[in-house]
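One protein chain is absent from this view; the other protein chains keep their places.
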Amino acid sequence: MVKGYEVVIGLEVHAELNTDSKIYCSCKNQFGLEVNSQVCPICMGMPGTLPTLNKKVVDYAIRMGHALNCSINRVCKQDRKNYFYPDLPKAYQISQAEVPLCENGYVDILVDGEERRIGVTRIHIEEDAGKLLHSDKFDGVSLVDLNRCGVPLIEIVSEPDMRSSKEAHVYLETLKSILQYLGICDCKMQEGSIRCDVNVSVHKPGEPMGTRSEMKNVNSFSAAVRGIDYEVERQISVLEAGGTIVQETRRWDDVKGISTSMRSKEDAQDYRYFPEPDLLTIVVEQERVDELKATIPELPNIKILRYVKEFGLNIKDATFIAESVELAGFFDACMAKGRFGAKCYTTWILGELVKFMNETGKTLADTKLTPENLTDLAEVIENKTISNAGGKKVFAVILNEDKPVAEIIKEQGLAQVSDDSVLEKIADEVLAANEKSVNDYKGGKTNALGYLVGQCMKASKGKANPGKMKEIILKKIGE
Amino acid sequence: MELYEKNAWELSEMLKSKEISSAELTRSVFDRIKSVEDKVDAYLTLNEENAIETASEIDKKRLAGDQLSDLAGIPVGIKDNISTKGLRTTCASKMLENYVPPFNATVMDKMTNAGAVITGKLNMDEFAMGSSTENSYFKPTRNPFDTERIPGGSSGGSAASVAACEAVVSLGSDTGGSIRQPASYCGVVGLKPTYGSVSRYGLVAFASSLDQIGPLGRCVKDVAMVQSVIAGHDGMDATSAYREYPDYAAALNADIDGLRIGLPKEYFGEGIDPFVKQSVLNAVKEMEKQGAVVKEISLPSTDYALSSYYIISSAEASSNLARYDGVRYGFRAENYDGLVDMYERTRSEGFGDEVKRRIMLGTFVLSSGFYDAYYKKAKLLQRRILGEFTSQFRDVDVIATPTVPTTAFKIGENTDDPLKMYATDICTVTVNIAGLPAISVPCAYDEKGLPAGLQLIGNKFTEQTLLNAAYAYECISGGFRKPEL
Partner (left out) sequence: MNIDIRHIAKLARLRIEDDQLEKFESEMQNIVNMVEKLPDIDDEMTLDENNPMKLREDVICEEKLTRQELMQNAPKVKAGCLVVPKTVE
């Protein structure tokens, strides 16, 4: 609720699929290459050329459909969406209108500790358009680069189920991490591999839904949040001033932080959809649909819930680990060993490991860390072979070297001394040299004990087991 | 008899026995072009230099003992909507006046690999929209049997060039009758293959679900020879049918004993010229004498075929022709003010009236609020028409009809009345609507000496049956008669 209004948000997310070739031709699907270098007569829409559908695009879209609990239309078709624009060489986009590949799904997200189910209306496959380049150098003209034409897209359309920009943001982050989990999209926001259109309306509680506006040109998740917040404020102020909301398409300007009207419903485009006659019916065997379902891993939104419920992680930590495919995979493998509790591992993962990754820019895969050597490390700390400080030293080594923990301890001489006779000898020497502190302690100054233990540790060059050292000192000065 | 007058299969034998060379044959055809082209106007672009060069290469290969196809060294004309790498492909439109494709249509790769010698690009109605070749931006083509008359269309150049012996065989395209109808008017044989049997890759699209490339020739055997080369599955065309295709020419035979021929009463009613009607019935009677069994049948939805055809073809055309916007290739208007104005001026100056009419009709039937009433209805009717054919093909092997209701009309006679022009497609459009194969063979000449055609329609992928039936009839009738030019 914002100022007494309920907010209703629906999102249309476009994700570029990371196939090798484009959706309807064999050109390379790669970002950032020289202008008009990844084009052929087909994606340039030359007269007489025809599309052929990339099998992997269908597979990827079906996998996303499974991940979002959709029913899969294993018999479906493609349609033409007709409109003129210089970035659209055929003057129509091959998309899916009537029958999308996937529909009627949902995704569960966690917002402020509460589970929310967001409906997914449909997922369909389509081709991306090219790019228009504007520059002051070229007066009065725009330049057209067609490299992006035919890059495969899936469009994920949500139900109007979100009630705040925060929910929209969590939904977007959830979709992103699912796409990454499936390995079907690079999810590089700065390259535009995920883009979204936002539908927003507001209404008073108990009243029917308000008129919605659609916002385009939303190029990042944070821009989506800003755009939604702006649009909600705008609509409320229009209504409060006694005005009405008109159905329209608006354009978000993230630099200025405002949206402006692009076109009203009256001059809405008439796309004249009709079945693409150059392509036949897509028929995917049920067996293949099932096979693809079996490839879906446990997804991050499900993992978060499990980490919270089963392992007792807080939502922040659970989300941080679950949203990274590699951290979650590592954490799950550690937990599968059944040796230590979650806390033991998350301390290392969220502490030293993340610190290392942030400082070096490396990924987990770049390190030599394994669930095995990390468990070995936890083991030697638990049985007090080494100290916590020694543990950090060992960790720094196993990040970079494929060397057994025991060997590292030996090489660096990190093993703690727990032998009573050795420790007693150190204690005797330290106590003898620090009579004043001993007397202080006996006189009731308990913090003198810490000083004495510290001196013993120093004398042992840090190798003494501090717990045991303390016990021995207590025994001796208590005598 | 001059070399250019001979049929492809005869020339193929002569080339094989090294009685003649391809260079010699090609020169003979170009000599013929030089002597009659100004009367016929069949060509938009001539490819003489390359043709002679190809012919000489083929001759060299033959002398070297290479294994060559039947079509090797034979001069072939190509309709100007089939993409030819490095050779201007205009679709007879101002829009593509200077367009040179950087790639070959799949059929061109096949023809080139078979050693065919490409004589040039043939005139047509602009973007294949029309029935008389009067809609060419460049010039009308004339009927070799009477140069005051139209050769039919849209493959008018393909039919006229073969009839005038300016090419031995040719390739055309057929969306609603565009191969068969001009073949009938020009007294030659034209085959519209089953939808999906010849790759459309590189054929400049008019109506994607109806377009099909096919051969024209002066005899059935020549047509079979070309069809054997161009038929086949193509990975570049998703609508191309994945199956085995026979060598039609090798399997050709004239035995029609027991062939079941259906005569659909709807194709012999009002609007069919009595001479044409009688000629077709006579032809069927001749086939009956050879052992064919004739039966009257009914295809009740025929009356609606023309409407269904114009809706579907125009809808697809409106979308297929939207790409001509003056950005990537083709004509761009000289003066404009901004993007939308550039689009509108480019398209209005680049397209002729008939193309504009079809684009507008197609845009209208797809537009919001009208889709169900027009496009969807037409598609449902298409399914019904196919159903009626399919059920008839349980009882008959081929269906015989006139190809066109009349013989060729005069240039300019129907240009002011689009509907009258559209009506000439009445016997041919059903075949495209149903995706079936059909062939037109000359069956009679009227009192003015103008040819009329017999159309034989078959079930999907029964080209061999059609070719055999047409071949049998040709053996009876004597086939092509050369016009005086």
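Each chain gets a letter, A and B, in the order it is written, and its residues are counted from 1.
To be clear about the criterion, a residue touches a chain if its C-beta (ideal position, glycine included) is under 8 Å from a C-beta of that chain, and two chains touch if they have at least 3 such contacts.
These numbers were taken from a predicted model, which means no experiment stands behind them.
**Student:** If I consider the whole complex, including the chain that's not displayed, which of A:V75, A:V246 or A:A396 touches that chain?
**Tutor:** Within the whole complex, the residue contacting the unshown chain is A:V75.
**Student:** Pick from A:S26, A:N69 or A:N434: which residue touches the chain that isn't shown?
**Tutor:** Answering carefully, the residue with contact to the hidden chain is A:S26.
**Student:** Touching residues of chain B against the unshown chain: what are they?
**Tutor:** These residues of chain B touch the chain that is not shown: 98-100, 102-103, 235, 238, 242, 303-304, 306-308, 310-311, 318, 322, 325-332, 336, 338-345, 347-348, 351, 356-357, 359-361, 363-365, 367, 374, 376-381, 383-384, 418-419, 422.
**Student:** Given the full complex, what residues of chain A touch the hidden partner chain?
**Tutor:** Counting only chain A, the missing chain is touched by 19-21, 25-28, 34-37, 39-41, 44, 52-58, 75-77, 84-86, 99, 132-134, 138, 140-146, 251, 262, 270, 272, 279-283.
Assume only the chains that are shown with their structure count from here on.
**Student:** Measuring centre to centre with CA averages, how many angstrom lie between chain A and chain B?
**Tutor:** 57
**Student:** Can you list the chain B residues touching chain A in their complex?
**Tutor:** 81-83, 89, 91, 96, 99, 101-103, 105, 200-205, 207-209, 235-239, 315-316, 318-319, 322-323, 325, 327-329, 339, 343, 363, 366-368, 371, 375
**Student:** Provide the residue numbers of chain A that touch chain B in the complex, in ascending order.
**Tutor:** Per the touch definition, chain A meets chain B at residues 41, 44-53, 80, 82, 84, 86, 89-92, 144, 270, 272-274, 277-280.
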